[in-house]
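The complex appears here without one of its protein chains, the remainder shown in place.
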Amino acid sequence: MTLLTTLIGTLLFAVAGPVIGCLLAGLDRIISARMQGRVGPPLLQPYYDVRKLFEKERVSVNSVEGVYVACALLFALIAGGIFYSGGNLLLCVFVITLSSLFFIMAAYSTRSPYAEVGAARETLQVMSYEPMVLLMAVAFFQAAGSFDVAEVFQLNHPIICTIWLVFLGVLFILTIKLRKSPFDLSMSHHAHQEIVRGMTTEMSGPTLGMVEIMHWCENVLFLGWIGMFFLWANPVSILVAVVIVLLVYFLEIWIDNNFARVKWQFMFKSAWLVALIAGGVNVAFLAFL
Amino acid sequence: MAFASKSPWVIHYDGSSCNGCDIEVLATLCPGFDGERFGVVNTGNPKHADIFLVTGSVNEQNIGVVREIYDQMLEPKVVVACGICACTGGVFHDCYNVIGGVDKAIPVDVYAPGCAVRPEQIIDAVVAGVAKLDEKSAALAAAKKGA
């Protein structure tokens, strides 16, 4: 049963994820432009960009880079499918980590000095946010009584009531996961604070297009994690969750536009400290009370 | 439908010049002119770029760099020479080390003269370049189909 629902979920997510992610990315660019006193591109600009990338010539520095990126995209879709079909949250976390790993390997495989710097930084980023993500899953289990995401619809009150501290922690690392400044060390949307282009330096044309789509899907998945905190056994809660997700997304855009990139030391230490305090305290609190 | 014209990503290289055109190019991408309205993004990487904006003339030192950036761009691609130095060598044309305009190194699609070239003119040139980009994109698609 789970296998079938996951398969269906993955197929649906493969369609809906990119569409929603694309619109969110377009929204991001318009809002960012407005924050900078500009008009900004049309809403569908990210879609045009990707379509153009797929029209470009197929060029790569080696034969494996594209395979790795395709795997990264595939596992990002499976992770999204697991989450949105109400599957196991931990499995979702593990599969999205696998996706990150393939992306990192794609960057390393080029053995380009710039891509390697990006890959090393991405590895560090994963290490920085991973504790908080795992603790989020644990706290979810404590609050909902199961690792299954679908369980939230059986609850009398949303899990945010008991694990709001974890929510704040997740909010902190969300900036890393959405690749927003000040934590966009490994690859940035903004050329002005980039060593060439980080991980994607050697990726071009259709490969880069796949990276963009993966990034959209990841964003939808991570925002889904945020929404999960506000769901309970009431259909209205879906509306509440959507509104809060949009607010959080706006907050991330605001942060992106207002902070300059930090050094890795600060990112790593602050992320672990936040995980220890927000995650550790909340998990301990739920375990002992 | 060709999407190349809807998302022209540019890369920018400054050869030997007074830097005036260079500053105008960046001004074009600033909020006042907001190139992103047309999907223009300033990339730092030739592998991601569609349009190559060159300012300044080509000399013995930088001709290799210009060629390498051009070679690393993916088809379809368009080169825009921004400013009179990039078009012909300008006031530097008879300097001891200057070879001449950008077209001495790589094929140029659009010439945008001026000293310094105005942002409006750059936008005009990019729009002209975008049309060429669409043509090349269509040709590439046809070649793919034929192959």
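As written, the chains take the letters A and B, and residue 1 is the first residue of each chain.
We adopt the following convention: contacts are C-beta pairs under 8 Å (C-beta built on N, C-alpha and C of every residue); 3 or more make two chains touch, one makes a residue touch a chain.
Here is the rule we go by: contacts and distances are computed from a predicted model.
The subunit not displayed here is recorded in UniProt as "Oxidoreductase", chosen from "Oxidoreductase", "Cytochrome c oxidase subunit 1", "Transport permease protein" or "Secreted protein". Here one chain is not drawn; of A:32, A:45, A:88 or A:219, the residue touching it is A:88. The chain that is not drawn here is touched, among residues A:31, A:44 or A:59, by A:59. What chain A contributes to its contact with the hidden chain is residues 1-3, 6, 57-64, 66-67, 71, 74-75, 78, 82, 87-88, 90-91, 94-95, 97-98, 101, 104-105, 107-114, 116-117, 119-120, 123-124, 126-128, 130-131, 134-135, 138, 141-142, 147, 196, 201-202, 204, 268, 272, 275-276, 279-280, 283-284, 287-288. Contact between chain B and the absent chain runs through residues 45-47, 64-65, 68, 71-72.
As a working rule, only the chains that are shown with their structure count from here on.
If you average the CA atoms of chain A and of chain B, the two centres end up 35 Å from each other.
Across the interface of their complex, chain A is touched by residues 2-4, 6-7, 9, 31, 34, 36-39, 41-45, 47-48, 50, 74-76, 137, 140-141 of chain B. Of all residues in chain A, only 29, 33, 36-42, 45, 48-49, 51-52, 55-57, 59, 191, 194, 196-197, 200-205, 208 touch chain B in the complex they form.
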